[in-house]
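Pasting in a structure now, in structure tokens, and then I'll have a few things to ask.
With one protein chain withheld, the remaining protein chains of the complex are depicted in position.
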Amino acid sequence: MTISVGIQGASGYTGAELVRILTAHPEVDIVFVTSERYAGQPMGKIFPHLLLRDDLICHPLQDLSRLSDCQVVFCALPHVTSMKIVPELLRHDLKVIDLSADFRLRDPEVYQEWYKTPHLAPEWLSEAVYGLPELYREKIKNAKLVANPGCYPTSVILALAPLLAKGGLIDPETIVIDSKSGVSGAGRSPTEGNLFAELAEGFRPYGTGFHRHTPEMEQILGDHSGQRVRIRFAPHLIPQSRGMLSTCHVRPLERAVEKQGIDWQNLFEEFYRDEHFVRVLKPGMLPATNHVRSSNYAHVSVVEDRRTGWLTLLCAIDNLVKGAAGQAVQNMNILFGLDEKTGLTQLPVFP
Amino acid sequence: MTISVGIQGASGYTGAELVRILTAHPEVDIVFVTSERYAGQPMGKIFPHLLLRDDLICHPLQDLSRLSDCQVVFCALPHVTSMKIVPELLRHDLKVIDLSADFRLRDPEVYQEWYKTPHLAPEWLSEAVYGLPELYREKIKNAKLVANPGCYPTSVILALAPLLAKGGLIDPETIVIDSKSGVSGAGRSPTEGNLFAELAEGFRPYGTGFHRHTPEMEQILGDHSGQRVRIRFAPHLIPQSRGMLSTCHVRPLERAVEKQGIDWQNLFEEFYRDEHFVRVLKPGMLPATNHVRSSNYAHVSVVEDRRTGWLTLLCAIDNLVKGAAGQAVQNMNILFGLDEKTGLTQLPVFP
Amino acid sequence: MTISVGIQGASGYTGAELVRILTAHPEVDIVFVTSERYAGQPMGKIFPHLLLRDDLICHPLQDLSRLSDCQVVFCALPHVTSMKIVPELLRHDLKVIDLSADFRLRDPEVYQEWYKTPHLAPEWLSEAVYGLPELYREKIKNAKLVANPGCYPTSVILALAPLLAKGGLIDPETIVIDSKSGVSGAGRSPTEGNLFAELAEGFRPYGTGFHRHTPEMEQILGDHSGQRVRIRFAPHLIPQSRGMLSTCHVRPLERAVEKQGIDWQNLFEEFYRDEHFVRVLKPGMLPATNHVRSSNYAHVSVVEDRRTGWLTLLCAIDNLVKGAAGQAVQNMNILFGLDEKTGLTQLPVFP
Partner (left out) sequence: MTISVGIQGASGYTGAELVRILTAHPEVDIVFVTSERYAGQPMGKIFPHLLLRDDLICHPLQDLSRLSDCQVVFCALPHVTSMKIVPELLRHDLKVIDLSADFRLRDPEVYQEWYKTPHLAPEWLSEAVYGLPELYREKIKNAKLVANPGCYPTSVILALAPLLAKGGLIDPETIVIDSKSGVSGAGRSPTEGNLFAELAEGFRPYGTGFHRHTPEMEQILGDHSGQRVRIRFAPHLIPQSRGMLSTCHVRPLERAVEKQGIDWQNLFEEFYRDEHFVRVLKPGMLPATNHVRSSNYAHVSVVEDRRTGWLTLLCAIDNLVKGAAGQAVQNMNILFGLDEKTGLTQLPVFP
């Protein structure tokens, strides 16, 4: 079986990562790539590490001539641009995996509130399936449009899902999420703030209290737990290219804890028992971004603060892989009935 | 006026930083330095950036022959080692500024609980003054022994002090502190965990839930607020040499907020109005570790999450300066009646 | 076909890299790993990025009980240790790929001169084949013992081989080699010099004029060119974990240049026309270590200084892959008659 694939937006870091991962995928043929800025140029000129894919020449973004050769298109475009193009793609007989934020929120009004622009394709919002396989595998199988999760939400939802799977364990209104991301998450467009000299030795917060991934996390965690979830979300920028780590602080409900004497470690291990890509670390180990780098694996730890009873949930992922391109390929495998792990089992690169 | 100074433990990063800062201090003469590992060697061989201080040859740690020439001794030794030596120093007619954790906790039992060893000089605990000038300036003036604060506590207490100065504003039992430190905080002793290749691209948590700075923060914040303070503390390691940033998440008490319509920004600006080294950033700016690097300044921000009402307090310092050696020199200035800023007003080095 | 493989010294960076690469190799089964320091421990505890290989438990170095199950053993041990063990391995019916320096030099006296210790297995020196496939592919096919090249020599020989393939083009006595290596090349043993805080923002030379890879380069380049080659070699340490770049400055012989009007770019492209892993960059592009990271590819450029006529040859590799573990696997593929590229075509990880 060979899946014919197109990639919209191949000149960003996520697009390049899709090319890298799909090149190693045994059942995939990349039939076209597009780029607005680099139309006409081969991949190896845009990204020298992709020199061996100089056979791929970027088409203009709007050139849909090769769509009929594709079974699935990955959209690695900025938000807004994505919702302009995705509906057009969907009119062809193919599946779309969208890596932007445009189809993740169910409610167009919430979208407008956070993204400051009206949604242009609200009719597709109910159709889109949130592409976190660990929670929505069954729905993804039959999706036509997969909304690939944001990197922060992936790390946060994987850290919290076991606790929220059934109600009554933790207080869903006092969750504090302190996340840290490598710089590649900000994309490849040059800005002063992303220059090497501005960031080296320069750990810093940004968007404290109003980052756009907030409603996405609340929606999915709310759905998953069956109750309203409210988070405080503080993202930070780490002086490294790749990697994301979320530290989630939650208060267990006393009642639950006392009655049930919960073994948190066991709760997590059980929840992820059958998941290949989520590894619950043994007590004594803690996640680190360079232990999952360039891989689709997530490392998760649960730590109980014996003095205060609060829990700290930690999850490390590679923001460009499990947080973007790798998870998108995982979704593609599900969509086409392949073993979900196909092409994604390369171990992390360390050091 | 020239103050004669000795430095115990000059071959660690903090000791070297003391030499660097004191060399530029117009009223100081370093009369001796010691090192256990490098006795007999000049500073420039131990630290090539201190080449110009090759006049300083390290004495053995136990060599107290030059104590009588000193008016003040800085102890930059590991904990336990420090409490063995400090009482001996204090028997001479001089002042001691101790940069270890040994004299920060008031209660020897708390010390034993967290440091897993009995305190060897409990009689000095009540004598020691906690050397955070912004809170304890008056007491420091007449101290014989100053317990220089830890780096984490410095960043956290500066972030929270304005809120806790009077009770009733925030819930003192649900404070979540998520701190991030550069690697130099771990010292210069070689361990696998501190190797370059282990840490580059490798943001990670450590000691989650049981870091030893926890009781220090609770003690000082409790004293300051006049009520019991309980924190959840999660420290992390950043892939950079210097710099520390603490992100503190607190819940304002509704009653207080509603009644008083508090202007948090103003509260902070007022609290630090007369402090030279603590700069409250204007709304729209957020602290970054490389904006205070190599300086004694702390950058502080207060951000209100309008959705949840919680506050995020951010404080960036250089862990080796305001978090250690610089603050120690600030304390020395106070002890000797100098302008507190003397020798400490060099602007941060950026980029 | 499944090749049964053993790895001696799996707890160093090179050993871990062998585990990573061989795990993804479709024709390999790792049957045992050893470690002196970590005997009895699973790989995932020694290296958390290898969590999924917790099935591999480190045997003691001297435990040869599983040798009879192996067809090939990789030795990723320090020099001297290696030459003690390799002869013992070779007494079994298997092939050995040694990644240390112990079997690279033909002459035991040269070995003794540079490594300051007599060679313990000189009888094997003539037997060993230098494992640089681009130059010695045919010999490797039938080797019993492959001496895997050093990382510096790999980058330098690949940069210079086209020029030295026939005599008379460049002056073999005035070659200047200025190399730069990531920190992982120094191994995982903790030393003060390899601490993060010592190296960040800290580019530096080391071993100027007497690095042990010097005679290895002169021997191979001399063999290859059929004349005596003399190099000046200055290695440097870059503040990054992986990656190596060698800048080679050579003087073309005027006679050759004038008579023949040589097209250097073409010379290089022709020389490497059939080599998959060596990519000669087009004019206008220059190699960078992060464009080959974690891959077995080498990027090579040739630049002519039009003012002086000198050539600058540049070669970037990943020191742990093409400079060590990847090249060793390439050699294994050749030894066992597999397609040389098997398991090694993963594209570089960028950014």
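Just so it is clear, A, B and C label the chains in written order, and each chain counts residues from 1 on its own.
Here, a contact is a pair of C-beta atoms (placed from the backbone, for glycine too) under 8 Å apart; a residue touches a chain by one contact, two chains touch by 3 or more.
Source: prediction; values computed, not measured.
Student: Among B:49, B:92, B:166 or B:255, exactly one should touch the missing chain; which is it?
Tutor: The missing chain is touched by B:49.
Student: Looking at the full complex, which residue from B:204, B:232 or B:279 touches the chain that isn't shown here?
Tutor: Only one listed residue reaches the unshown chain, and that is B:279.
Student: Would you indicate which residue among C:92, C:166 or C:232 is in contact with the undisplayed chain?
Tutor: If we include the chain that is not displayed, C:232 is the one touching it.
Student: Among A:4, A:41, A:194 or A:265, choose the residue that contacts the chain missing from this document, as touch is defined above.
Tutor: Hidden-chain contact among the options goes to A:194.
Student: Per the definition of touch given earlier, which of B:241, B:312 or B:331 contacts the omitted chain?
Tutor: B:241
Student: With the missing chain put back, which residues of subunit B would touch it? List them for me.
Tutor: 13, 16, 19-20, 23-24, 45, 47-53, 184, 200-201, 241-242, 279, 281, 285, 288, 290-295, 297, 299, 345-351
Student: Touching residues of subunit C against the unshown chain: what are they?
Tutor: So the residues of subunit C touching the unseen chain are 174, 176, 178, 180, 182, 197-206, 208-210, 214, 230-232, 234, 236, 238-243, 245, 247, 249, 251, 286-291, 293, 301, 303-308, 310, 312, 314, 316, 351.
Student: Which subunit A residues touch the hidden chain?
Tutor: 13, 182-184, 188, 190-192, 194-201, 239-241
Going forward, only the chains that are shown with their structure count from here on.
Student: Nearest whole angstrom, what separates the Cα centre of subunit A from the Cα centre of subunit B?
Tutor: About 38 Å separates the centre of subunit A from that of subunit B.
Student: Compute the distance, rounded to whole Å, between the mean C-alpha positions of subunit B and subunit C.
Tutor: One centre to the other, that is 46 Å.
Student: Using Cα averages as centroids, what's the distance between subunit A and subunit C in whole Å?
Tutor: It comes to 36 Å between the two C-alpha centres.
Student: Can you list the residues of subunit B that touch 2 or more other chains?
Tutor: In subunit B, 182, 197-201, 239-241 touch at least two other chains.
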